[in-house]
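For this view, one protein chain was removed and the others were kept in their places.
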Amino acid sequence: MTEKIDLALELLDRQLLDSEGKDCGKVDDLEFHTGETGLPVLTNILVGPGALGPAFSRWPGRVITAVWRRLHPNRNPEPLRIPWSDVERVDYEVHLTVQREEAGLTRSEDWARDLIIGKIPGSSS
Amino acid sequence: MGKALAVTLGIVSSIGGFFDMGEIVMTAAIGARFGFGLVWVVVVGTIGIILFAEMSGRIATLTHRPVFDVVRERLGPGFGAANLIAALFINIVTLVAEIAGISIAFQLATSLNYFLWVPLAVVLVFVIIWKVTFEHMERAIGFIGMAMVVFAAAFFKLGPDMSSVFHHIINPDVPNGETTATYWYYAVALFGAALTPYEVFFYSSGAVEEKWDRKDLNVNKATAYIGFSVGGVIAMMAIGVAALVFKPLGIDIDELSQVALGPAAAFGTIGLVLFIVGLFASTFGAAIEVTLSTGYSLGQFFGWTWGKLVKPIEAARFHLAMIVLLILAGILVLTTLDPVKVTEIAVIFSAIGLPLTYFPVLVVANDKSYMEDQVNGPVLNVVASLFFVVILAASLAAVPLMIITKMGS
Partner (left out) sequence: MTSVRRSIASLALPWLLMTSCVAPAFTTSQYQAKVVSTSESVVSSIETVRLALDLMGRYGLPKGPVDVTVSAQEDIVKSVAGSFSLAQPPNDASIELRDQVLELLDEAQAMVEDARIALRQGEVQEAIIAIEAAEDVSKKLDEIATRFSGG
């Protein structure tokens, strides 16, 4: 990836697709580390409510974060990180080189499927 | 599938999408109270839904992405979330109204209290959505919904003096016993009934799912322009029927069963039966569309797999969200909310929330980086932008009018 892109306009809030072209969330936030030159370097894409919450100011953000913490199995959950090196290309969507299951992007989808949807007759036809 | 057939089907379903519980209740209530005095609002509302749907369809065709996706990406998570919350709220109130409408259609057909039919209505909507191959069903419902053309036929059968009708349409006035505030309150309500947001989410998400491309831009235009215009004409005739049958008798519409008397006054039993059939099909079709559009909105905001062409097991959150919505709406109907009042609230809130969705659509339809050569033309752009002013005015006026008139009483 050498071409220039406007991160706020052309990366944030875009749809994420995994290596098989399956939907796996949105680019909810970005994480930078200070590189050797002292300039910020994009390291991770953050995905999920844990990343979306802080993007809102005041109470809506706090509500989202609180609900997410409460429902999360870990005591001190961290937002989901996708390393920038896993990004294949960016067009209207953000294409990843990994499968969404490997990247841990299917937790709530799995939950909905295993607990309810999978148990309803005709769900896989 | 032949192009002519595709266009016909599109038109039929957009007529169906236009004429739902909101239209059925509001046209009757307004014709009964204001005669022909608010017919002009249907003209304005129809122009609005045509602009709105055509732009959304064009965006979906060009970018292969539906409205909600574009809203969040273009205007950020804050605006996107405000939009989402408003859409969820409007959709649930609308769904309550539509489910009540389905149940009342059953009640009219069987004389059994409509509460008994609510669970069946909810299950029917669920089954249709759950079935992957529901396209045929959707079209069948669209065709059955055409029974609502009975309103147009009834209007002419009742034989009004057309010159006096036109006079009243062109010189609208506030009838005796009504205040200017109630007149404008109902104007906003009728406007909102024509422009319910779910129609546009459903329409544009469908275009994405069916993978429309540039070849389909004409289908999009024809569907939006012809389909919604026909829907608008039927709505005007429905106001006319109420104005001719109910207004002279001093009848106010506070029960859906009263509305059936309009077509019955023109055609007797056949009119009544067509109304019941049309009521069922149009509210049932609308309930499916509202439910799906709620799933679409959530899925598109959070980036889930969504769509009716994917197996439910592969779009679990999408389906779960719709099931939760359906159950919630069913429970709300059973709390004995007044179906007519709920419908009124739904259309008023549609009007209030409209600028939130219309604005981003207008912005994106003008953005070359998305639309390439298919941005709005200069004339369309002026009309669509002026229309945003109308939408904003209706939205801002809605709450004060609601308070002043105590919901139009």
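General remarks:
Chains: A and B, in written order; residue numbering restarts at 1 for each.
In this section, contacts are C-beta pairs under 8 Å (C-beta built on N, C-alpha and C of every residue); 3 or more make two chains touch, one makes a residue touch a chain.
The structure presented is a predicted model; accordingly, all values stated were derived computationally and were not measured.
Between the chain not shown and the residues B:Asp173, B:Asp213 or B:Asp254, the one that touches is B:Asp254.
Checked against the hidden chain, the listed residues B:Ala82, B:Leu217, B:Leu334 or B:Leu380 yield one contact partner: B:Ala82.
In the complete complex, the hidden chain is touched by one of B:Ala109, B:Leu124, B:Val165 or B:Leu217, namely B:Ala109.
Within the entire complex, the positions of chain B that touch the omitted partner chain are 78-79, 81-82, 85-86, 89, 107-111, 176-177, 245, 249-252, 254-255, 257-258, 260-261, 264-265, 268-269, 272, 276, 345, 348-349, 352-353, 356, 399, 402-403, 407, 409.
In the analysis below, only the chains that are shown with their structure count from here on.
Chain centres here are Cα means. That of chain A falls 34 Å from that of chain B. By the touch criterion given at the top, residues 12-16, 22-26, 28, 52, 55-56, 60, 92, 108-110, 112-113, 116-118, 120, 122-125 of chain A touch chain B in their complex.
Across the interface of their complex, chain A is touched by residues 63-65, 69, 72-73, 76-78, 80-81, 130-132, 301-306, 311-313, 316-317, 319-320, 323 of chain B.
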